[in-house]
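Omission of a single protein chain aside, the complex is shown with its protein chains in their original locations.
We just call them A and B in the order they show up, numbering each chain from 1.
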Amino acid sequence: MEILLDILSWIFLVTGSFFCLTGALGLFRFPDFFSRIHAASLTDTLGASLILIGLMFQAGWGIVLAKLIMILFFSIFAGMTASHAMAKAALKSGLQPLEFKGKNEQGQEGEQPSKP
Amino acid sequence: MKDLFAVVMLTGIYSLLTASLFLDLDAVDVAFTEASVGAGISTLLMLATLKLVGRFERHTRYKPALALGVVLVTGSLLVYGTLDMPHFGSADAPVHQHVAPRYLNDSMAEIGVPNVVTSVLASYRGYDTLGEILVVFTAGIGVISLLRVSRRTKKDSRKKVPVDMQQQIILRIVAKMMLPPILIFALYVQFHGDYGPGGGFQAGVIFAAGIILYTMLFGLSSGQRVFKPVVLELLSALGILLYAGVGVACLLLGGNFLEYNVLRHDPVHGQHLGILLVELGVGITVASVMITIFFKFTWRTVKHKYKNE
Partner (left out) sequence: MFALTVITLLIVMALALARAYLGPTLYDRILAVNNFGTKTVLLIGVMDFLAGRPDFLDIAITYALINFISVIGVLRFFEYAGRNATDREG
């Protein structure tokens, strides 16, 4: 039973760390703010949830488990709303997404107003 | 660096790093207070100030070379002075000799509270904590007296919510959902301070942070309808009254000022009751002063907006 809990915990922690790492790599290398927010927030919330679930297997039944569940719910809600608020604020203050460079069907060229 | 907003953000990150340093040194209560006050409330209040003052620092006409020189000389003298102090954490340093072993050894027997930080803060050094609360209260009084609100603009703005806040539906719903757990968590920190990290200061700050979240998203008038400014001013005085009142009650019951042993039939129970009431006073005062300061700062910003409409 102990071994099973340890193996589960190990799987969740490693997967969560992998997602967090790829998210940070995306944050660093993507060309535009809106793609960066896509990478960072999605993988951030998923990685955080997986790491917290992995930690939950290590805690016994008790108040530590309850507090971890509370951190999990709070982190999910707060992460999602914060990224929504950031994207909305950026759109409203005039930041444009990176558009397709080249000709689309009508033969018009796209623009690139926001670049690193 | 002329951009004051970047300075505020850097100050927040500095507070967070200091809190991590305290965690590394195994001082959990201090890290808790530093994280909540420094990285949370201070950043929010400084941002509220920046809304009033303007984002960029004005160009100074002289080069502050003399000030820099004074700072460097004083700093190097201080560092030279610390070279003489005993090695970090050595067992025969004076700070570990006289008072600290007595507190650590006798705290469980005399007070019976597992968290030694709370017992030192509220009982052994209760007089100092009373002074700290008076400082917080004086800061609140200073802000209230300097940023006066005129009656005419108060009546005009009774029901208005700025238009851009009405569009933030998702944020408002999520904030409404999160507010009760935040407040309950603040109460948990307040009353759990005997057994784990926590206590009055941290609980007051977390409570104020929850109310500030609500006020930021729903408009100042909604926030002030729930927490009327008169009630807040009364509550901040009530906290100090509770603290000092416990002290006077100890005097009337025959002991010294703030000697909790005489409050009940049994000294340990007396200490428990005294610490409970005192921490409650601290929490009430800190929460109401923080909320008052935020309301006053936001009022000044919002007043300009309402006058121009």
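Keep in mind that, in the parts below, a contact is a pair of C-beta atoms (placed from the backbone, for glycine too) under 8 Å apart; a residue touches a chain by one contact, two chains touch by 3 or more.
On a predicted model such as this, the values are computed, not experimentally measured, just so you know.
Chemist: Sort through B:L121, B:A209, B:L263 or B:A287 and give me the one touching the missing partner chain.
Modeler: Result: among the candidates, B:A209 touches the missing chain.
Chemist: Where does chain A touch the missing chain, residue by residue?
Modeler: 6, 9-10, 13-14, 16-18, 20-21, 23-25, 27-28, 33, 36-37, 40-41, 44, 48, 51-52, 55, 58-59, 63-64, 67-68, 70-71, 74-75, 78-79, 81-83, 85-86, 89-90, 92-95, 114-116
Chemist: Tell me where the left-out chain touches chain B, residue by residue.
Modeler: So the residues of chain B touching the missing chain come out as 3, 5, 9, 12-13, 16, 19-20, 23, 28, 31-32, 35-36, 39-40, 43-44, 47, 50-51, 55, 164, 171, 182, 185, 189, 196-198, 202, 206, 209-210, 212-213, 216-217, 301.
In this section, only the chains that are shown with their structure count from here on.
Chemist: Using the touch definition up top, name the residues of chain A that touch chain B in the complex.
Modeler: So the residues of chain A in touch with chain B come to 70, 74, 77-78, 81, 84-85, 88.
Chemist: Considering the complex alone, what residue numbers of chain B touch chain A?
Modeler: 168, 170-171, 174, 177-178, 181
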